[in-house]
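Pasting in a structure now, in structure tokens, and then I'll have a few things to ask.
Note that one protein chain is taken out, while the other chains of the complex remain in position.
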Amino acid sequence: MRKKIIKKSIADLPAFVTDYIGMALALALLLVIFGLSARNFFTLTTFRTIANQVPDITIVAVGMTFVLIIAGIDLSVGSVMALAGAVLGLSLVEFNFPLPAAIVMCLAVGILCGAANGLVIVRWRLPAFIVTLGMLEIARGGAYLVTESRTIYIGGPVEVITDASILGFSLPFIVAVAIVVAGQLVLSRTVFGRYLIAIGTNEEAVRLSGIDPRPLKLAVFVLCGFLTSIAAVIHTARLSSANPNAGYGLELQAIAAVVIGGTSLMGGRGSVVSSFFGVLIIAVLGTGLAQIGAQESTKRLITGCVIVAAVILDHYRHRIRKSQKQVLVSAKAKP
Amino acid sequence: MRKKIIKKSIADLPAFVTDYIGMALALALLLVIFGLSARNFFTLTTFRTIANQVPDITIVAVGMTFVLIIAGIDLSVGSVMALAGAVLGLSLVEFNFPLPAAIVMCLAVGILCGAANGLVIVRWRLPAFIVTLGMLEIARGGAYLVTESRTIYIGGPVEVITDASILGFSLPFIVAVAIVVAGQLVLSRTVFGRYLIAIGTNEEAVRLSGIDPRPLKLAVFVLCGFLTSIAAVIHTARLSSANPNAGYGLELQAIAAVVIGGTSLMGGRGSVVSSFFGVLIIAVLGTGLAQIGAQESTKRLITGCVIVAAVILDHYRHRIRKSQKQVLVSAKAKP
Amino acid sequence: MKSATSGTVFRACDIDKSFPGVQALSAVDFDLRAGEVHALVGENGAGKSTLMSIIAGVQKPDSGQMCLYEQQYEPNGRADAEAHGIRMVMQELHLISNLSVAENIFIEKLPNRFGIIDYDKLNGAARKIMKQVGLGDVDPDVPVRLLGVGQQQMVEIAAGLSRRCRILVLDEPTASLTDREIELLFTQIRKLKAEGVGIIYISHRIEEVTRIADRVTVLRDGKVISTNPTSELSVSDIILMMVGRDLEHEQLRHGSKAGQVALRVVGLTRGRKVRDVSFEVRRGEILGVVGLMGSGRTETMRAVFGADRPDSGKIFLYGAGEPVEIRMPRDAVRNGIALVTEDRKEQGLLSALAVRVNISLTRLRDVSRFGWMDIAEEQSVADRYIAALGIRCSSNEQTVGELSGGNQQKVVIAKWLYRDCDVLIFDEPTRGIDVGAKFEIYHMLAELAEKGKAVIVVSSDTKELMAVCDRIMVMSAGRVAATFGRNEWSQEKIMSAAFSEYVGV
Partner (left out) sequence: KQRKTDKPRIALIMKSLANEFFKTMEEGARAHHKEHEDEYELTVVGIKDEQDVARQVDYVELKIAQGVDAIVIAPADSKALVPVCKRAMDAGIIVVNIDNKFDAAVLADKGVKIPFVGPDNRKGARLAGEYLASKLRPGDKVAIIEGIPNAFNGIQRKLGFEDAMKAGGMSIVSSQSGYWETAKAEPIVSALITEYADLKAVLCANDSMALGAIAAIKAGGKSDDILVIGFDNISAVKRLLKEGKILCTVDQHADKLALYGIEYALEMLKGKGAPSDKETPVELITPHQLLLGESLSPQMAYRNDPGSIGAGETLK
């Protein structure tokens, strides 16, 4: 009886609340735990630190969300970020390009890598996993080639990007949030987004509905490459240097964030905003564990457990959503 | 006309030839290229070296093949290998267990990790990708914890494993080949194997046929963990020491090998023998590139291209297979 | 028909089952005697499949009891039901495409020694059972994915017949079978009857029901309307009870005002399935296509639509002298050709998404502005088609996968009606659709033709084609065997044409 009432009242909440409530709860839980165990956790600096750290991975996670929604995957984001960053560094330091020109070069690299991924996947109908695994190696090789395996220190010329701030928020953070918002709107409110969800649900049915899924899929990989190169600009600016080893393991981190956010690896279901929550959870976890000075082994153990716990939580959230939807539907169906 | 005849004659070949011909050709091509460009490539020692270095990854690849066939994935193999190896080292060095007892401990760790993966995946119906990603972190943390982040030198006690040899082949190589053969037979000839293919193809249909797919899926993850721990024994023996960082990136390497071998990431299709070919291709590539003294960047670029080229080749192989199969259906249908 | 000899073996009392927004079954009583065929008929969404899946343990009822041989029966999952001797051939195909035919048939009990499959025994047993259902010419070793939908359905049936059971449920087994296979199935059913097996038989083809069933239960809106011996009922009685009104059962169309040639196909060839096929359809005309299973009808239509690349052949549209190039479905749709595919689950629907999303998919441009979705407009479009086709769903937000088979089919049709193409190809549009809806669909086809569309209907039900078509093209072994006009055809002529190419070989 009691249970029913609770169910009912959960069901009365607007959908977007239950969409994000699980995430928000998880995040809050982490904050409380670290707030209690680290000394200076609840300070402005902690939050500024996190805000400073998340923009690049957030932007990559947005791209990854799109890729996962069409039931693809992109393992090359880390390497592509390194390559794009390397080209940015080279353009600025070796060729003395002005910053805008160098950024254009960098973005072009991301777009090209994304396009290469997309074209091969679409042309030969190959699994994205393996093609982007190939690109992971290729782009990393390219980054080594371009930088001669050296870290390129850039300094001033790129630091303007991180130094700019509006209302106390750094430019990269604002860009990242803008991309999240735009991404969510594209996904849920545009024809393009609708097609992507449809492709992720049943590509063959989309094709037989007279829509060619190939340019759309290609576009998604290009978009992911493009977003990755924006992340590369921000990453490079933050570290004032271009490192050919940058973004090592970024792909798994980004996928973890996106999946923690409830996007399905099977395609057809996902939310950009939730991915952002996923990124925040991972960032808070990292910062918190570092602040309490956890051992490497502890860090790994806890990170692993949080990842698994988050998806288990998501499982239950889905159940609630489902029952909620059912209540809604039957309420509508009655009259 | 000519084309038709070729098609026909290809179609007449027994299935296993076309199954492996693409792989064999790719391998032969690599051998020829390196034979021409490296000085001492075609020597017995080169091949002995390769035979020495493939057993552990081969065994992991067999486990991964099973996992991919049920449309799962196991990202934790590298970490689990490190953890199992660490336990092996600890048992031998700290607790002075006899080798068989230490091996039992090591295998138990693999089985436990696999079971943990499987249970969580099956119980909450979570995607294997994210659960095993969690395990990747957890097992690595465990390996650090157990070894206190140090390499444990073992020496003599484990070296007996690699030193044993039969007919000139080392024990690990023989074990690996035996596992490949057994794996292939299990997959294609046993009820268990056919159920796995069925689950990978259409889990819902399997469930509706009155077969509970959950224990089977669990069994596959346990099997993968078990095989990974056998690989850990071999790996540890080869290095005479247990390294907490062992198997870093092994998961992607194993998946690449398996997918190059034509196993589908979507499940329902795969072959253990082909995975072995995939492992060999990657090993020959690595050895060959090292022998000609390729730069790191070149190595990466070429490895990436070979991965992509291999799956493109596989695409065309499938086309041939398909036309062959269709001929089969109608040919038999006639009388 | 011989009436049942022995007593009741199964009884269900007062079964209730509701899904969110739908009372699928309310207070349903149902019983089955040994050695009888008990037919269950009703409109789409009447609750037939739901009742059967409860009996077969796939779903649990909300309330009510079931008794099997006077024993309380509460199946816990399908395997449990099978242990009780109840088997079901489900409406939707549930085959494992990568396994062989034989493996699919014996999936839950593969003959083995220490876990190693005995393929000789397996294939031998499969061959025997396949011959009984008319799959004798298929190799049991072939993976199921290489078979056509019709053949796959026969594999499902074969799987259902493969093990001894006391109760056999057949949920629309004949939906994509042609007469030849249906005869074979009936032979099997009679054999089982003689052995005392109770059979529950669901079909939308009422003539079939009157031929094979001993008793008929009519369901409407989840309630049992009546249960009567077949001998006491006529076809029109049954339809009246099902639909609640009388359907005129006469010819739908009287002469056509065929106009310009809308689609002309010349020398279309694709592999061995489609060989040098030429035909044309005019505006305002309905062309029926019949043939035996695997005769190449589906392949032909897929090739026209660009779903598969033909090896050769030309397609001319709307009387143009130049052939159009159709490389993919997109080109076909842009040229005004639509194809309602045969396999709705795999090829027609986004099962996990809402009805609204499925209907608007073909024409998103019209429910959006500058790439921005106009959800309100989309909903109103969806509601319009839901009303027009009588799709039973709780709202346009309901997930398509939750609808009954027939309603899913209507969603696919709605999607193409919304696209408003000039040439419409329907591949088995009435597969799994109830008489009422079938009638509506044929009305709709006629209406489309009236409006000047060119319509092609592929169907395995020759009688319904004869009711609605202007011309009927018969395919045999990938070739066009004959084309008949309205006054030329007869069931016999069509059948002999359908067999013609096979006899020669």
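Chains here go by letter, A, B and C, matching the order in which they are written, and residues are numbered from 1 within each.
Please note the rule applied: contacts are C-beta pairs under 8 Å (C-beta built on N, C-alpha and C of every residue); 3 or more make two chains touch, one makes a residue touch a chain.
None of the values given here were measured: they were computed from a predicted structure.
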Touch assignment to the omitted chain, from A:S76, A:T162 or A:N202, lands on A:T162
Of A:V146, A:A246 or A:I281, which sits in contact with the chain we cannot see?
-> A:A246
Which positions on subunit A touch the chain that was left off?
-> 38-41, 43, 45-46, 48-49, 52-53, 140, 144, 148-153, 155, 162, 235, 238-241, 243-248, 283, 286-294, 296
Hidden partner chain, residues of subunit B it touches = 39-40, 43, 45-46, 48-49, 52-53, 56, 144, 147, 149-153, 155-156, 159, 235, 238-241, 243-246, 248-249, 286-287, 290-291, 293, 295-297, 299
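What we mean here is this: only the chains that are shown with their structure count from here on.
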How many angstrom between the C-alpha centroids of subunit B and subunit A?
-> 30
Touching subunit B in the complex: which residues of subunit A?
-> 75, 120, 124-127, 129-131, 133-142, 144-145, 149, 252, 255-256, 259-260, 264-266, 295-305, 307-308, 311-312, 315
Per the touch rule above, subunit B residues touching subunit C in the complex are 185, 189-192, 194, 197-198, 200-202, 204-212, 268-269, 325-326, 328-330, 332-335
Can you list the residues on subunit C that touch subunit B in the complex?
-> 58, 77-79, 82, 90, 94-99, 103, 107-108, 110, 112, 115-117, 137-139, 142-143, 146-147, 271-272, 505
